[in-house]
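Below: the structure, in structure tokens.
Note that one protein chain is taken out, while the other chains of the complex remain in position.
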């Protein structure tokens, strides 16, 4: 009979928190996808050994405080403007790894202009796009990516195309722009999906090293608080509903 | 040997930026200041000094690119005109809130709304009282000549970095478009990474290496901590008000009356005081060079000597409020202005002077 304490020894450690994650307890709700993606970003930066050369730009929204969790230099941008801020940083620090971390309201609504043009110029940056089809921080209002029929605080009877327009597949739009070199849509709901997303992020940062232009990684995510379900139910709802509108996989890879 | 050239005000802004070691310019075309970016693009400073020049997709994006560049401790700037400056206000309040240095040039045109493309001074409130949300100030320099357009680029950056605060050159369509003789500044090299480390190493985003991570943000959830930050900002503004007031006095020694005007209006008023003196009116001109900080003390000190003050602005009367605050009722203060892009003549200013003070 093997005692558990015989297993829990330093030489047997196979998975632990990235050293680039700070000790701050994340302010996110239990089960929030932001935590998983933060972890992956930290792991990728750590594994590529680029902590000293990486500058993050956090958005307005739930992930506004991303700078509290990943131990690199950060700028906090105004709502939607992260791609412009990243442009300024990257143009003046062309040797650095610059990334934005943005939600669907920040990127696809208020910052639609900035993201389109940064990607169209092919800024040598990584864009991480968290699409959970809702505004989290302001209390669960409709996002541009909210599904038809989806109930939010501002679509209490469900999103109606006549009233609210259609769910926006901005990642497909981004892929049309010649400045982008890599556009992919991933998720983080299963161990396999988490591994794939990590690989996508790693590839994106490696593209920066190769000066290839803009890499855009969407992560279809959950907001169990906004959706008013449990974290496990949220993953199920995402798989049943979100993946139909936002299918996973690489959209562009050149 | 100093280099003297005949140049347009807007062109000089571009030339001065390159020569003062500016690292980056981010702009968006708008009349009457488009020559700034056009001159930069034609000059190709990226080949000469390494300065970055980028045409952004909007003024909003341009000011946020400035925010990004300023985060890195670099000398970055933008320029625009009134409607574009309104769009930049969001970025400016974030820049002020994050205590970042940068330079903004505003070549003012008539408003409100899309207004006109002719010169005006109707954005004084916007420039000097903050402009965006929250309690903050820009350091505002008001050039009255093409030479000052040149000189204030370097001075603007110097003050911006001294106080970690955005600085603005508040010009107008006259100064931006007119050609004058200008003595160009000698070239200064751009700051090296080592110099940036020395000047801004305690806060700039240079990559986390052997130190705690740097975070540039204007966000604070705790009201008391935000109030403490506001107090710190206010202390900085008091310091700026105590140390950085700049103004010019012309023919004030024996003056009974005083005109207060800045920028191109002050140029016109120089002729007006000549004409008034020919008509026997003892009058001087006080020209604020810094609009924030405002020469409150200098104006207050003249109250004992002066019987009446007239502000001349190409607006409905904005700076006149600061003059009245300085004077605090001790002297009659009147305003004369033209609006919408109309420039007053020296003669009509003399008429206004006579009418207001029954001379």
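Labels A and B are assigned to the chains in the order they are written; within every chain, residues are numbered from 1.
As a convention for this text, contacts are C-beta pairs under 8 Å (C-beta built on N, C-alpha and C of every residue); 3 or more make two chains touch, one makes a residue touch a chain.
The criterion applied here is as follows: contacts and distances are computed from a predicted model.
Entry comment: the absent subunit's protein name, as recorded by UniProt, is "4Fe-4S ferredoxin-type domain-containing protein", drawn from "PadR family transcriptional regulator", "4Fe-4S ferredoxin-type domain-containing protein", "NitT/TauT family transport system permease protein" or "Betaine reductase complex component B subunit beta".
Looking at the complex as a whole, the chain kept out of the display touches A.
In the complete complex, the hidden chain is touched by one of A:26, A:48 or A:151, namely A:26. Listed by residue number, the positions of chain A touching the unshown chain are 2, 4, 6-9, 12-18, 21, 25-26, 28-36, 39, 188-191, 194-195, 230-232, 235.
In this section, only the chains that are shown with their structure count from here on.
In terms of their C-alpha centroids, the spacing between chain A and chain B amounts to 40 Å.
Those residues of chain B lying in contact with chain A across their complex are 23-24, 26, 52, 54, 56-58, 60-62, 64-72, 74, 76, 90-91, 94, 98, 205-209, 213-219. Within the complex formed with chain B, the chain A residues making contact are 51-55, 57, 64-65, 67, 71-78, 81, 84-93, 96, 113-114, 116-117.
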